[in-house]
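Coming up: chain A.
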Amino acid sequence: MSFEEKEMAENIKRISGVNPRKCMKCGKCSGTCPAYEEMDYHPHEFVAMVEKGRIDELLASKSIWTCLSCFACVERCPRSVEPAKLIEAVRLEVIRAQGANHLKAVQIPELLDEKLPQQAIVSAFRKYSK
Partner candidate 1 sequence: MQIKIDENGNFKPTIVAFCCNWCSYAGADLAGTSRLSYPANVKIVRVPCSCRVNPLFILRAFQRGADGVILCGCHPGDCHYTTGNYYTRRRMTLLFNMLDYLGIERDRTRVEWVSAAEGAKMARVMNEFVARICELGENKRLEDLRCKKSLEE
Partner candidate 2 sequence: MMYKIRTERLPELFALAAADKALYLPVEQGGQVEFRPWSEGAAVRFDALNTVRSAKDLFFPQTENLVAFRTEGKKISIIENADTGAPFGLMGVRSCDAKSFEILDRVFLAEPADTYYKARRENGTVVTLACHEPEETCFCAALGIDAAESADGDAASWIRDGWFYLKPVTAKGEASVETVRPLLTECDGADDAAVEAEKKDIGAVIGQLPFSKLDLSRFRGENMLEIFNDPRWKELSAACLGCGTCTYVCPTCQCYDIKDFKTGDGIQRFRTWDSCMYSDFTKMSAGQPRLTQVERFRQRFMHKLVYYPMNNDGLYSCVGCGRCLRKCPISMNIVKVAKTLGGEQNDEQ
Partner candidate 3 sequence: MQRIGVFVCWCGTNIAATVDVKAVAEAARKEPGVVFATDYQYMCSEAGQKLIRDAIAEHKLTGVVICSCSPRMHEATFRKTVEAAGLNPYMLEVANIREQCSWIHKDRTEATEKAVVLARTAIAKVSLNVPLTAGESPVTKRALVIGGGIAGIQSALDIADAGYEVDIVEKQPTIGGKMTQIDKTFPTLDCAACILTPKMVDAAQHEKITIYSYSEVTEVTGFVGAFKARIKRKARFVDETKCTGCGECTSKCPSKKNKNEFNLGLDNRTAIYIPFAQAVPKVAVIDAESCIKKKTGKCGLCQKICGAGAIDYEQKDEYIEREYGAIVVATGYNPIDLAKYDEYAYSQSPDVVTSLELERLMNAAGPTKGTLLRPSDGTHPHTIVFIQCVGSRCDDARGKPYCSKICCMYTAKHAMLIREKYPDTEVHVFYIDVRTPGKNFDEFYRRAVEQYGVDYIKGMVGKVVPHDGKLLVQGSDLIANEQVRIEADMVVLAAAIEPDKSARSIATMLTASIDTNDFFTEAHPKLRPVESPTAGVFLSGVCQGPKDIPETVAQASACAAKVIGLLAKDKLKGNPCVAHVNEEMCNGCSTCEKVCPYGAITYQDKEFRVPGPKRTEIRRVASVNEAVCQGCGACTVACMSGAMDIKGFANKQIFAEVDAICR
Partner candidate 4 sequence: MQEIFGRIKKRAAELFADGTVTRMVGWQKGESDYDKTPAVFGPDMKGFVYDGFCGANLSKYLINLSKVEGRTLVLLKPCDSYSFNQLLTEHRIDRDKVYAIGIDCNGKLDINKIRALGVKGIRSVAEEGDEVVLDTVYGSKRVKRSEVLLDRCYCCKGKDHVAGDEFILAEKRVDTTTTDRFELVKKLEAMTPDERYEFWRGELSRCIRCNACRNVCPACSCVKCVFDNPALGTDSKANSDTFEENMFHIIRAFHVAGRCTDCGECSRVCPQHIPLHLLNRKFIRDIDELYGEYQAGAEVGQRGPLTDFAKNDAEPGATPDKGGKK
């Protein structure tokens, strides 16, 4: 693990307040994750990669956007590792960089359709942009 990787990992741990070492690699978070199929890195891999310092791959991963923030993994992790907070920390890392908002205001109008609840758009906008 190079120095930058270690530093970035420390940063993610500091933001999320999560200690990935507590994970006993039981896979329950992935087992319970409803967005499992759409994710390239599944929650249990996420925790292991943060611990390994492979943050760049996570920054570029699809998972940080497909994660529904339903917190089922946080609720059910037997070792209180809170994987969702790690994903959120990486997401924040991305959207905090200048102009890296995942969902710009201008894109919203054509996303709207009558089946999509209002609340989903609001929370997505809040989650995907600074």
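How were these picked? Simply put, all candidates are chains of the complex that A comes from, given by their letters.
Just so it is clear, a residue touches a chain if its C-beta (ideal position, glycine included) is under 8 Å from a C-beta of that chain, and two chains touch if they have at least 3 such contacts; residues count from 1.
These numbers were taken from a predicted model, which means no experiment stands behind them.
Within this complex, chain A touches only one of the listed candidates (1, 2, 3 or 4), namely 3. Residues 24-33, 36-37, 42, 44-45, 72, 75-76, 78-80 of chain A are the ones that touch candidate 3 when the two sit in their complex.
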